[in-house]
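Structure incoming, see below.
With one protein chain withheld, the remaining protein chains of the complex are depicted in position.
Chain naming follows the written order as A and B, and within any one chain the residues start at number 1.
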Amino acid sequence: MQLIFEKGAPGRHLSLLPPCDVPEVAPQRPRTEPLELPELSENELTRHYSALCKRVHGVNDGFYPLGSCTMKYNPKINEELAALPGFTQVHPLQPEETVQGCLEVYAQTEALLNEITGMDAMTFQPAAGAHGEFTGLLLIKAYHRHRGDTERTKIIVPDSAHGTNPASAVMAGFTVVNVPSGPDGCVDVEALAAAVGPDTAGLMLTNPNTVGIFDKNILEITRIIHEAGGLCYYDGANLNAVMGLVRPGDMGFDVIHLNLHKTFSTPHGGGGPGSGAVGCKAFLAPYLPGPVVRREGGGFRFAAPEHSIGRVKDFYGNFTVVVKALVYLLTLGKEGIPEAAENAVLNANYMMARLREKYAMAYDQLCMHEFVMSLENLKEETGVSAMDIAKGLLDNGIHPPTMYFPLIVHEALMVEPTETESKETLDEACEVFLRLWEQAHTDPQALHDAPVTTPVRRLDEVEAARHPVLRYAGA
Amino acid sequence: MNFPADLKYSKSHEWIKMLDDTTALVGITDFAQSELGDLVFINLPQVGDAVTKEEAFCDVESVKAVSDVMSPVTGEVAEVNEELLDAPQLLNESPYEAWIAKITGITEFEELLDAAGYQALTEQQ
Partner (left out) sequence: MGSYVPNTPSQRQAMLETIGVRTVEDLFASVPREMLVGDGLKLPVGRSELEVRRAVSALAERNKVYRTVLRGAGAYRHFIPAVVKSVVSREELVTAYTPYQAEISQGLLQAIFEYQTMICSLTGMDVSNASVYDGGTAAAEALTMCRDRKRAKAYVSACADPQVVETMRTYCFGSGMELILVPEKEGRTDQEALRSLLGEDAACFYLQQPNYYGNIEEAAAIGEIVHGAGAKYIMGVNPIACAVLESPAACGADIAVGEGQPLGLDLSFGGPYLGFMAATKAMFRKLPGRIVGQTHDAEGKVGYVLTLTAREQHIRREKASSNICSNQALCAFTAGVYLSAMGPQGLRQAAVQSMSKAHYLAEELGKIGLPRIHGGEFFHEFVTACPKTEAVLRALDENGILGGLPVEGGILWCATELVSRQELDRAVSIVKEVL
């Protein structure tokens, strides 16, 4: 398909602005290069983007069991309310008395999420999960420093962790200590006990963990860290499995981030914007990025936490994303939140039970909201890899599971159906998975060649990386 | 698989070619490149960098992975092969010509293998 720069004609344009009604001024040192932007009619423009949108697969286009990403349905009412002019047309630097509704959005969402997570205070400034991790780790750093405890330089991360965990720890100035997982995919408690010491600043963990198992030793794990003088950080990537049922605060965590764009139904927008809200126990609240929203008298105002680490972003966060999460929270409420978690777990276990007859499970036990299959044996027997199966799914209108993650499982496919899929959808998907397993044995080449129904076939990533073409270079 | 007899090898799959008693070229072996797959970039060390035996001194990237290259010697980087920046495929196509760095002032060597010893090592893996 042509690039937008290859369409249109010089001089073609939309009629958008009236003539300038004041005397025109120009800078003394003006731009000298031509401004190379598309020149299209509105018709051409919308056709171009409609054509592009047809080449994108969203949750609205079909099943999307992408493990660790919680691709649940994104309710339309979220979008409608977040688009109200009373939210979108508000300048972030308006006087406080003119933005009481916005401040209340933050205050209400904070109160609901504190209750769900067992935390005492929250900031919505972080724009995504990784940004939240960075923020949370800085809280830990500031806490230790403020106490004069400057020797705590190490963050413990399990080897099954998402790559952002170690990367965030390093950005926050820590060194990373990797601890191995046990054969059950959970933290090896003995290895953890051996790894902690006076240099331990904290631990980063997600529970359920990245292989979809609830770590039953969680209280012992957080106790080991606390006894060593460290703090416990909860990566909320997998909260969808337990929200409303178990609270990270009750597991012993001191600081958490949530992915509102996963757990709380806000759409991913092709990779963002998200919202990586960070919650913490009361003793960490003085370190939160400012400003935070406080209730005062009958209204709300901004306040600066006493020992704030400083802001991590301009203004207050991805505000309209938070509006969408609030709409979701109000809709589901007390019963709907745990119902969602229970059904996420039910759907995952159902798919696992049906696929187990052919596919090898990396951890063959009941799972939480997601499970990991290992296609190592299939690959050995047939030559068909996890990647081949994934590409075969594309030809069946299904977005593949997360591939090759976590790194501790070979030929991994990580499946997270979410609670918003029906049994019929899960059954159809299972049929496809099982059919592909058969095909791997009967016609492996077809899977090596897949996909064949997509706008392009498999793309040459080696060429892309060896000879980077990162912009249109002109006709 | 190719194991030139005039080179020495490290257990972490680098080759080393002595130019004189304290100067050598270092690269990755044929076995290493075949295990790593298509390489797409190399983060070269900088001239003047001090390198230590058995420690990483640069890394190579494939599409889905990054791997450290270990130095078989202790010394200083005197020259780097900048041709590899634009043509990382040379590491795959002709690994023994695609030297990565020239190391001078070598003061220490790790325990190196000869071609036969290294070939035996790769056959075990």
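We take it that contacts are C-beta pairs under 8 Å (C-beta built on N, C-alpha and C of every residue); 3 or more make two chains touch, one makes a residue touch a chain.
This is a predicted model, so every value here is computed, not measured.
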item	value
Selected residue (touches chain absent from view) among B:40, B:58, B:80 or B:98	B:40
Option from A:156, A:345 or A:409 whose C-beta touches the chain left out	A:345
Absent-chain interface as seen on chain B, which is shown	40-41, 61-66
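Assume only the chains that are shown with their structure count from here on.
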item	value
Touching residues (chain side chain B, partner chain A) in the complex	38, 40-41, 61, 63-64, 88-89
Chain A - residues contacting chain B, complex	404, 461-462, 465-466
